[in-house]
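Questions regarding the structure given below will be posed in turn.
Here the complex is missing one protein chain, while the rest keep their positions.
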Amino acid sequence: MNAEVIIVGGGIIGCSTAYNLAKNGVSVIVLEGSEHIGNGGSTRNGGGVRQSGRDPRELPLVMYAIKNIWKDLSDMLDTDVEYHQQGNLRLGSTDKHHQILNGLTERAIKCGLDVRMIDGYEARQINPYLSEEVTCASWCPTDGHANPLTATMGYYKMARRLGAHFISGEKVTEIRKIKGKARQVITESGNIYEGDKIIVASGYESRFIVSTVGIDVPMQPVLLETLVTEAVAPMFWQMLGTADADFYGHQSNHGSFVFGLNSGYEPYARPGKPVSSSIAVSAACRGIMKYFPSLSDIKVVRSWAGWMDSCADHIPVISPVEEVPGLILACGFSGHGFGIAPAVGLLLSQLATEQKTTLDLSEFRYNRF
Amino acid sequence: MRIQEHPILGTYDRGEIVSFTFDGKVLEGFEGEPIAMALKNAGVMVHRYTKKEHKPRGIFCAIGRCTDCVMIVNGKPNVRTCITPLEAGMEICTQYGVSAEPSNGGEKK
Amino acid sequence: MKRYDMIIVGAGPAGLSAAIESAKRGMHVIVYDENAKPGGQLFKQIHKFFGSKEHKAKIRGFRIGDELLAEASALGVEVVLNAIVIGLFSEKEVTVKIDEHVEHVKGDTVLIATGASENMVTFPGWTLPGVIGAGAAQTMMNLHGTLPGKRVLMLGSGNVGLVVSFQLMQAGCEVVALADAAPRIGGYGVHASKVSRCGVPFYLSHTIVSADGDDHVTGVTIAEVDKNWQIIKGTEKHFDVDTICLAVGLSPMSKLCDMAGCQMEDNPSKADFVPTVNKYGETSISGIYAAGDVSGIEEASSAMIEGRIAGIAAAAKLGFITEEECNIEIEKQESALEGLRQGMFAPGMRGKIITETDEGVEVSQNLLKKGFVTEEEIERFPGVTHSEGIHPVIECTQNIPCNPCQDACSKHCIKIGSNITALPAVNPEAKCTGCGMCVASCSGQAIFLVNEDCGDGTAEITLPYEFLALPQKGDKGIALNRNGQKICEAEVVNVRTAKAFDHTNLLTMKVPKEFALNARFFKKEA
Partner (left out) sequence: MNDRNRNIGEYIPADDDNIIVCRCEEITKGEIRRAVHDGMFTLTEIRRYLRTGMGLCQGQTCTKLVKSIVAKELGIRPSDLEPATGRAPMRPIEMYILAQDGEDMK
């Protein structure tokens, strides 16, 4: 099967790229290795659409997405992506926390972001549910959150409506060069797909796929765990985080809270199917209750785990690979891919059609390591 | 309606008669029986109205699975009344969406 | 971390049976159950069970639960109730909520015996209060002494629908109709017959069109369906009811197996998504077992044997018994299981149309469509004979795994033989004394003692009676036929209750002798 662009990976990056390409009349085939669209980090993340706390190199991407895309995304995708832009509180309770938050804040201000340090009192003015434990916070009013599930499926739905051809359960094993250019994608079932450009956006798996054309990206899979609560009446709409990153999350439109966790043992999770640990949810509950005592009675209904592709320097690779003409890499999102996905999709579509990209991508070169 | 005597089971072990309130009205039931049973015997069929369509719901599975019978109990929403034992003085309220207020059914936004 | 030789999730028939077998062999076993009472769904089952003596036949379900629990406790098994298992993690670590905290425990083996949950069916109004699961009705009546409603329509003619319909009447409800979209009754004919003779009409090939009511159910409309399950316009029937009971099958509650990472399969013959298990009940994860409904919907008697097999296999795995011992014992259990899986209702027979019994007797079509065997049909079955004086009439017409009646008669009037699913036959050589043990022992309430001609133009029929108020000797009323229709006047001439009958009263009524062959129930005239 042929198309102008073959995208390997049906996550939100692949889907948003397919959407941007299909919208411009470019023929696309998207190959998803698992049975389900958006099965990796795309639907397994905390839904943050945030600028604060981000690596300065990534900031232009997310600032662009927030300014130009997120607000209209629900209409664009004919899907409620539940985007809320009501600020981000990153909470702390010790001097060390203050130091961490202050450092992040100063760096972001230098990049032109509207973010500042506030004290516990002001934090409680913004979010009255916060306990006295909270003594400091960074506050970025233009941050927010969205629903990763509907955003990912929305991009998929729209891309498909616009003519992008998705195939799931089609695990790519090899990229093959034809006369010096990456042109063919070969799958486990033996099928061959051919295109002028091949975009690899398969999370950690990208590593194995691009190694078949002699490329490597230094990254490792790291487990992420999340808990979801029952729905309760609306309490607050800010995105939350902590200086220690021991939990982060928000209340969704549905009324449930979604909290990402960090028990500290995630880097030692065994490879294979991502599975929840027996202790992480409990540990997170203790952390959440310390800052939000009024959530103590709320019931946890679900927990899940997923792999993220953590890059050596914690920012992604979004880059054409000149030494393998035709190959474009988009991986190593290091757990912050969701908020920037709308921008990344646009930029990748520009790379694939050899247009000048709206934003400079030189920080995300594949050969920076 | 209570079964007074059953041909196979005889009579039932029941707790003390206790009072509780349902939407402010004082009702009686047996201590320790599921809240839903006390309500059912007091003629209460509707436990809640749903969030989106505002439709009535009551007992459905009676074993804590389906969560249709949830109500506000002592201020806590989403309490499965079919498996929560009745205690004296409990304040039980009809749940609207996820709230006790008919006007705010936990509507989004 | 606290560690057990075996952690069992679910204190139902499978879980408790496994606990007994493994503890018997020296294992340190703990059983968790989320309910306040042990026995799984057994504790709501008030009817006598089918099966063989060895597997607790003719004992009422809730007593089986009590017996299993007592046996397990005597063997030192810890049974923790109100214990909600949160998850089964790697290294066979179980987290469980007990009271207000969470415990972490590990098992060298784990048995998942979480049972099943009820299937549901949609129709306009199905979310109205008053539409309930059949299990909910049982819970309300048999556990909490609460009537689900006054007038009930039952949807579903499987064993659950039939048994619960009968229980509803025992509790004092009126069952206005029993409907099923299938063209044939799905459950045991004997269960259908005992409902039918109480006057409940059966509507096969009928489904619910809608439940009516604003805030709760006030009525229901059913209609006939065609071969493609489409409603045939103009066949609607309306009933004023306050309750609609749904009994449309069960599905394995296998989420814990899935979470643990066991290989799953969607197996229609096991009624849905189940863990793949080997002959020991072991899943794809070494040391994790599944038994009972969670690994495929069957009767409680099968669940008990599956539990035993898993318990024995786990004992062998952990070296508490040798492999040889294990194989010998499991072989015994397997042959018992094989026996239970014979007959017309065997798992392999699902969906098949049966026209003849194993004995070559044509099955009653009326039974399958209307819930009762007609007077003409009943004569061809080996349990129905005629002789002078009192004699048993056994209206058991399907091959089901059940044989307590054979042992109940000390005079050997009833013969089933070694094949547990064979139809009971009356032994013409033996002499019935009218003791009534057979009547009380028949879980299907299908045995009657009949004296067709008392010499004064009357006949006497002794029937099982499990309702209140219990009629008294001398009470006058009406006799109903197998279809629940009034056929003649009747007088109660004897009512026997005995401990050995276990709440099945034997009511003897006198009717004009021409009705001896079809008067099968007594109703006191109001």
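Points worth noting:
Just so it is clear, A, B and C label the chains in written order, and each chain counts residues from 1 on its own.
Criterion: a residue touches a chain if its C-beta (ideal position, glycine included) is under 8 Å from a C-beta of that chain, and two chains touch if they have at least 3 such contacts.
Everything quoted here is computed from the prediction, not taken from an experiment.
Put simply, the hidden chain is in touch with A, B, C once you look at the whole complex.
Of the candidate positions C:5, C:21 or C:34, contact with the unshown chain belongs to C:34. Within the set C:81, C:120 or C:176, the residue that contacts the chain not displayed is C:120. Only one residue in the set A:156, A:236 or A:291 touches the chain that does not appear here, and it is A:156. Mapped onto chain A, the interface with the missing chain covers residues 35-39, 43, 79, 149-150, 152-153, 156-157, 160-161, 165-170, 189, 191, 228-231, 254, 276, 279, 281-282, 285-286, 288-289, 295-304.
Remark: the residues of chain B touching the chain excluded from display are 50-53, 55, 57, 60-61, 64-68, 70, 78. Seen across the whole complex, the unshown chain contacts chain C at 1-2, 34, 84-87, 89, 95, 97-98, 100-105, 117, 119-124, 126-127, 251, 253-259, 264, 266-268, 272-273.
Heads up, the rule we're going with is that only the chains that are shown with their structure count from here on.
With chains as nodes and touching pairs as edges, the resulting graph is complete, every pair of chains being joined. Chain B and chain C have centres, each the mean of its CA atoms, that are 30 Å apart.
Averaging Cα coordinates per chain places chain A and chain B 42 Å apart.
Counting only residues that touch two or more partner chains, chain C has none. In chain B, no residue reaches two or more other chains under the touch definition.
Interface of chain B with chain C (complex): residues 1-3, 5-9, 12, 14, 33-34, 37, 40-41, 45-47, 55-66, 68, 82. On the chain A side of its complex with chain C, the touching residues are 270, 273, 275-279, 282. Only residues 87, 89-90, 93, 95, 102, 104, 261 of chain C touch chain A when the two sit together in their complex.
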